[in-house]
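A single protein chain has been omitted from the complex, and every remaining protein chain is retained in its original position.
Per-chain residue numbering starts at 1, and chain names A and B are given in the order in which the chains are listed.
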Amino acid sequence: MTLLILRRLLGFALTLLAISAAVFFLMNVLPGDPAMVILGIESTEDARAALRDQLGLNDPVIWRYLAWLGGAVQGDFGVSYSFKVPVAELIAERLPMTLALAGLATVVTVALALVLGVYAATHHGRAGDWAVMAFSQLGIAIPAFWLSMLLVILFAVTLRWLPPGGFPGWDDPIAALRALILPATALALVQSAVLARVTRSAMLEVMRQTYIRTATATGLSPARVMWRHALPNALVPIVTIIGMQVANLVTGTIVIENVFYLPGLGRLVFQAISNRDLITVQAMVTLFAAIVVTANFLVDLAYLWIDPRLRART
Amino acid sequence: MTAFRAAATAALPAALLAALIAATPALAETTLSIGTQQEPTSLDPTADATASIDGMLVQNVYETLTQVNEPGEVLPQLAKSWTVSPDGLVYDFALQSGVTFHDGTTFDANDVKFSFDRAMAEGSVNPSKSIFAPIASVEVTAPDAIRITLKQKDGFFLFNIAQGDASIVAPESVDGNATKPMGTGPFMFTDWTRGDRLVLTKNAAWRDAGSVAIDRVEFRFIAEPAAATAAMLAGEIDAFPGFPAPELMEQFEADPRFTVVVGSTEGEVILAMNNSDEVLKDIGVRRAISHALNRDAIIDGAMYGRAQPIGSFFAPHHVSYVDLTGTYPHDVAKAKALLAEAGVTAPEFLLRVPPFPYATRSAEIIQGQLADAGMTVKIENVEWGFWLDEVFKKKNYDLSIIAHTSPNDLGNFARGPDYFYGYDNPEFVKLWDAIKFEADPVKRDALLKDAQRMVADQAVHGFLFQLPKLGVYAKGVTGFWNSSPVLYQPLATVAKAN
Partner (left out) sequence: MRLPANLLIGGTLVALVLGTAALSLVWTPHDATRIVVAMKFQPPSWSHPLGTDQLGRDVVSQLMVGARNSVAIALVAVLLGGGIGTALGLLAAAVGGWVEEVVMRLADFSFAFPALLFAIMLAAVFGPSLTNAVIAIAFINIPVFARVARASAAQVWTRGYVLAAASAGRGRAAITWDHVIPNVLAPVTVQLTIEFAVGILAEAALSYLGLGVQPPTPSWGRMLSEAQTLLYLAPQLAIWPGVCIMVAVLGFNLLGDGLRDLSDPMLRRAR
């Protein structure tokens, strides 16, 4: 068990190292001089040279990467070229927005998927099952950005119930929540499609087991059998998919934030790439990768917790 | 939920009380919220070229020696008056007295000298360093007087030092300006939430504070047109001086709650041609392209009719403007004939388009128009960083679409073949030198007109339209400029009737 965790931690560190290096060198071959982007087309060459010097861009690439890495290990991610504040501060500023969006979307996703999946499983082969399966197939086939547009057309342009984009800040929590409803829904509908399908088939598998039949035969209410006995046993594949979906959630959040112009991490990374704010992109992509790798790691741990039988194997 | 409501009820009386206390001494605060499309990266106009920094802060938080008004005239600001020596080289400025920076430090001639020396210094990162290039020296002649000596005459000098790049900053606070701007202007910086808003409050100590009608200004960053529209319709925004979507102007015009103003900016939108390209260096080919362009269709399709066509590289609202839109009327047959004459058959051009709506929307229309005249255009929508590198720096392009937003930028054509135009014309350089050194307004006017004609005649670029300034204002909001000769918008004269 401890060995497993140690091995995983080592893999985790190596993956992050590889990704940060890949991003660093990729960003370095990007055409586009950060100094030129900041100072504009009327700037003189000597002013740009001075700025490059200030930003430390004249040092050799390897040296800069090692310096960045050395800082990052100690929690110092450098100072953003374009925003002129520490990258950690920038990320901290944007994180609540992204977390709120991702969190809200995940809650809706899981709730919707479990309800639909269990419902479909209990109504196996009937109209309800077909409806859920159709929803799932459609959800998988619809790009989140298009769903966002449809939601905006309906709820923002036509009915004018919700804002079409932008974020009013946290001062007014109600307004902030209203701004998050459409983006979170767009993310959740697409994500829950896959999850509902997995929940359904996992439930069907479990329901075939004898102990469930026994429980039903002993006169427990069908709902109780479903939620107390069948669902917990169907959790392994469900949790696996939730874990795998974290990667999709990260990408989805990046796209949705840009569709709705929400000032979160996804928008920041786009801005940073176009500003050639290398040091910010670097930290953010590493962060995204860390989230995905951590999620996979947690899924593995969750297996051990959910299914004690698996512990024996490691 | 219950707990939240309980907390809210408890907080309410306290908030009311606080509001009452605050409201008793003065009249109700006037807050003006202004929509801005572009979000600033930092807040220091002397180290970053982002236009919205100047747009929000210059003449509001930061001040300059001189300022420019809406018609483009130079007026006093921190310099209350000045004299120029007969040879046009020595400027003596008399400074305002009793001015303080927002942190309480005193403003005097040393701050002016510091600001100019800093911008001119070798390690300076000023985005418009070239406007300081003619300066030979800056001397403090008295605590409230400064003398600037030029190396050569510069007809644009007083106009140039009215720009945000020449903001007067204090040595005590300059290092913090990127996140906490410190100036002498009518508004003080209060708060900045990146991605959301920037807040200014009235500076009661400003020399003419009595005339300032707004107590609090909130700039809201709203990049997306649909969100901007929704915020205007919901009354969250009082003014959107640079509204991002020309296609929605009609909707606001039809709504009695709003005033819509279509003015113009200093941005000439051109179909830039690489004059050093083998094919495009032939004036016949460039003229053929000019004839192939149908400006009205471009303005209709890309700007929904909300822009003024231009025939040269000069803003129509400027006094010295000549209308040259008739130089190359839309004529496909003529375009084909000119191409044939130049011995060019079925040319192919790479059109690299920067990520601005005016450019991407124009690109496809231009592609279609040039195709009608037998020219193939390959469009590449590129990122800004890519554009700066490949097009601007390396001249790796045939055609591009770009707005030149600086005032007095006809001088671009005198920058020689290394500039991304690839245009090399010693005659124009001579003409531009004459304009720069000419102090007599009448002679200068004539020279400027000559320069416009020369650029149009040479068909250096395809001249498309002047970038409009689309303003949407709630009824009762007054004092915003219709057109902008500069990047900033002074708010000291803006008012909002309740």
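As a working rule, a residue touches a chain if its C-beta (ideal position, glycine included) is under 8 Å from a C-beta of that chain, and two chains touch if they have at least 3 such contacts.
None of these values were measured; they are calculated from a predicted model.
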item	value
Selected from A:I153, A:L177 or A:A223 as touching the chain missing from the view	A:I153
Which of B:S130, B:Q251 or B:Q458 contacts the chain that the document leaves out	B:Q251
Residue in contact with the excluded chain [from B:V261, B:A297 or B:V344]	B:A297
Residue touching the undisplayed chain, where the options are A:L39, A:L162, A:I254 or A:A283	A:I254
Touch list for chain B against the chain that is not drawn	225-226, 229, 245, 247-248, 251, 297, 300-301, 352, 355, 357, 363-365, 367-368, 378-383, 385-386, 390
Residues of chain A in contact with the chain not shown	11, 14-15, 18-19, 22-23, 26-27, 29-32, 137-138, 140-143, 145-146, 149-150, 152-153, 157-158, 164, 201, 204-205, 247, 250-251, 254-255, 258-259, 269-270, 273-274, 285, 288-289, 292-293, 296
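Definition applied: only the chains that are shown with their structure count from here on.
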item	value
Rounded Å distance between chain A and chain B, as computed from the means of their C-alpha atoms	38
Chain B - residues contacting chain A, complex	39, 41-42, 44, 47-50, 122-130, 178-179, 193-197, 221-224, 226-227, 229-231, 233-234, 236, 355, 383-386, 388-390, 392-393, 406
In the complex, chain A residues that touch chain B	30-33, 35-44, 46-48, 50-51, 53-54, 82-85, 90, 93-94, 97, 152, 156-157, 160, 163-169, 260-261, 263, 267-268, 271, 273-276
